[in-house]
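Every protein chain of the complex appears in place save one, which is left out.
Letters A, B and C name the chains as they come in the text, with residue numbers starting at 1 for each one.
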Amino acid sequence: MMDNLYMPYLMRIERITYEAPGVKTFMLKFVNEADEDKFSYKAGQFGEYSVYGVGESTFCIASPPTRKGYIECTFRQTGKVTNALSGCEEGSIIGFRGPYGNVFPIEEWKGKSLLFIAGGIALPPMRCVIWNALDLRENFKDVTIIYGARTVKDLVYKDELKDWELRKDVKLITTVDPGGESPDWKGEIGFVPTIVEKIAPSSKDTIAIVCGPPVMIKYTFPVLAKLGFTDENIYTTLENRMKCGFGKCGRCNVGKVYVCKDGPVFTVAQLKELPDEY
Amino acid sequence: MNIDKRLVRKDSLEKLFDILKQNSKKIYAPVTKNGKTTFRDTASFSLVSTGYIQTTESSKDISFPRTEKLLDYSKNKEGMSVKGIDLKDIPEVILWGIRPCDAIGIGELGSIFNWDYKDEIYNNRSSKVTVFGFSCNKSDEYCFCTSVGGNPGNTEGSDILFTRMGEDGDYIAEILTEKGQAVAEIASGIFERLETADKEKFLADVPVKFNHNEISEKLDKFFESKEWVDQSLRCLGCGACAYVCPTCACFDIEDEAHGKNGSRVRCWDSCGFSHFTVHTSGHNPRDVQSARWRQRIMHKFSYMPERLSVYGCTGCGRCSRACPVDMNILEHLISIQEVTV
Amino acid sequence: MAEFEPKIVAFVCNWCTYAGADLTGTSRIKYASNVRIIRFPCTGRIDYMLLIKAFDEGADGIIVSGCHPNDCHYTSGNFHARRRWIMFRSLCNFTGIDTERIKFSWVSAAEGARWADIVNATVSEIREKGPYTEYHKVSRHAEKEVNHG
Partner (left out) sequence: MVDLIKKAKELIETSAVKVVIGYEEGTGNKTRALFVEKTEDADRLIFDSRCVQNLAAYITKKEIKDKGKMAIAATLPVMRSIIQLASEFQVNDSNLLVLGITPESKLVEFANLVEVETFVHQYQIEIDARNKEMLDKLEKMTQPERWKFWIDELAPCFKCYACRAACPMCYCSRCTVDFNQPQWIPVASTELGNLEWHLMRAIHLTGRCIDCDACYNACPLSIPINLLTKKMLLDAKEHFGGYQPALKGDHLMSTYKPDDKENFIQ
């Protein structure tokens, strides 16, 4: 590993969960136990997942660092590598290198309320920090999760959504876009920014974490501002195309900021400093 | 170490080459083909080009090959075996005849490959290169090393720097490093005693064309300038500039599969290509050529100085010479300096 | 050392040659087993890159075969293909690709014996020529040592 930055860990796919059309979660375990001992990460970091013979693809680690012995990733089948990953079976071996990037400053959030807002396939990067916070539940005041997807079918982590719904210490609001509801849908109907506005969570002592498609993010920030959230208290993640993951291949930078090294976690205050190149 | 200045007679250069060859040194030297001069593994001194102002390609290929294997894998019954390249396999080489602007580029490239994460593949390759620099006694209108802190007789990056005394003269050899010393010892008879020598008077005159500090400062607030659009209109978006550049480091990582076996390779890429930053979703953060041209200039003259404390440009002028549509970097930098924001 | 057994890839159309090859089998005509048949809807679908890739993946010879002129299931697929092969074969020849290793033929659904003849002739010719090392040598970049320049 020291000699060759590009050498992935070998990981065995322990379990595959079908989340939504085209979306799967892999539970991965280190093939070599020695690798596992060396490995540590924090919520918000990402890695390069590879299918040998096909290539590498960048996505977040979706499981919390508080759960040891495995990592999980959730991906949507869209490109060459995710197609190949999707074709993998339980027991298959894939490559993983990482962790890369910065982290959600969970320690700094101690004593505050947390508001998670996610849309579609952007729940996975947030799931890591949600579970991280829930595993250290006593550190935080209110925990609110607002999660929306296009249709009921597109909601990911359906089992965990049920868990969160049942927990007394979590307030979960799920929503689907108008027209995306099923006859038995009991959640909200409407786009995420609208629902945030309707729920109107308090900004007092609260950190907001927002992940989702660009259009959702674009319309959610003003709603949060209206609710009194300052730019320093809203966190989000950026995703740009990457190859190396550590500031060399030259793709992911937004102005002088490298998403792979300075990100992927940014506050809105930091985003406002960046040129429009993401 | 103290710089050891020696005399190498013009007729001894061939002898030096032969001695190094006899000591089974791999020598990469400038060779001309189709009218273009490039560094190639060269067997004989007779093939070595002289008189070139600058080679078409830079010498970065030696420490950062255009295509280089990162690892091999093979799928078998037990699962998978993966083997990284063995750094011990990387050969020692002599890089013969590079210009000071290329020699300085090795370090600039190195600063990218060592930004936090140490890229030992690059480091290993570049540590195994002994650099025989040759000062410039000629320059052309594309040269601007002096504007980015270099000069035609700059010793930085070379292990031995040769400066020719006049058109057809002998050489001053400055032995600059232990690596240079070690190679010089193999052919100690070649390096004669030198009484006094002032290499400065033999060097090309490269006037300073712009103030690079001023440019960096200006670029900081130049992102939204219309200048990028004006400059890049004729740019065709090929990768010629990046591929001949001694400090362009953008790369791609790809797998090459053959049945159950294959390798992962790293290969050059260019920020000028339209698909360079495109997301799988189709979204492209740099979706017009002007944004990509801006990235090239900003990276070299703003981001690198700020983040890595080095310039991403050595003033070799290769990109301007290689450009099929005459995108002249010097001209564009000067116009950035002149334009009012 | 055992005698060299050439690897032959055959790109054939579904309607004529594939059916012809099927007939060879059902007629119990014995022929060389060196050929891997890849079935296409029509010869018009057989892209140049497929032939190039076959050599890349280790083929020593290639057979491309479809319906006789005027017999195309899609009326003109083989005419289009023929024109492209004329140019492609010439380009291959010009770049020094051994065009004797690419055989083109028309084999109808009724010509089972003819298919066997073509395969046998190709196999023996390629066996004579030996493996296509000239090509395979350059195709395995990854297997080469770590090189410069």
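Everything that follows uses one rule, which is that a residue touches a chain if its C-beta (ideal position, glycine included) is under 8 Å from a C-beta of that chain, and two chains touch if they have at least 3 such contacts.
Computed from a prediction, not measured in an experiment: that's the story for all the values here.
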Whole complex considered, the hidden chain contacts A, B, C
Among C:E5, C:D22, C:D56 or C:D71, which one touches the chain that has been omitted from the display? C:D56
Which chain A residues would touch the chain omitted from the figure, given the whole complex? 55, 79-80, 83
Would you write out the residues of chain B that touch the absent chain, in ascending order? 33-36, 38, 56-57, 66-67, 140-142, 229, 233-234, 236-240, 242-244, 252, 254, 256, 265, 267-268, 270, 273, 275, 288-290, 320-322, 324-326, 328, 331
Listed in rising order, the chain C residues that touch the chain left out are 48-49, 52-53, 56, 69-70, 76, 79-80, 82-99, 103-106, 118, 134-135, 138-139, 141
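Just so we're on the same page, only the chains that are shown with their structure count from here on.
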Using CA atom averages as chain centres, what separation in Å is found between chain A and chain B? 40
Calculate how many whole Å lie between the centre of chain A and the centre of chain C, each centre taken as the average of the chain's C-alpha atoms. 49
Residues of chain B touching chain A in the complex: 70-71, 73, 75, 79-80, 82, 84-85, 87, 112-113, 115-121, 223-224, 249-255, 257, 262, 264, 266, 269, 271, 276-281, 283, 285-286, 291, 295, 298-299, 302-303, 306-307
The answer for chain A against chain B in the complex is residues 2-8, 10, 12, 31, 50, 52-56, 78-79, 82, 93, 95, 214, 239-241, 243-244, 246-256, 258, 261, 275, 277-278
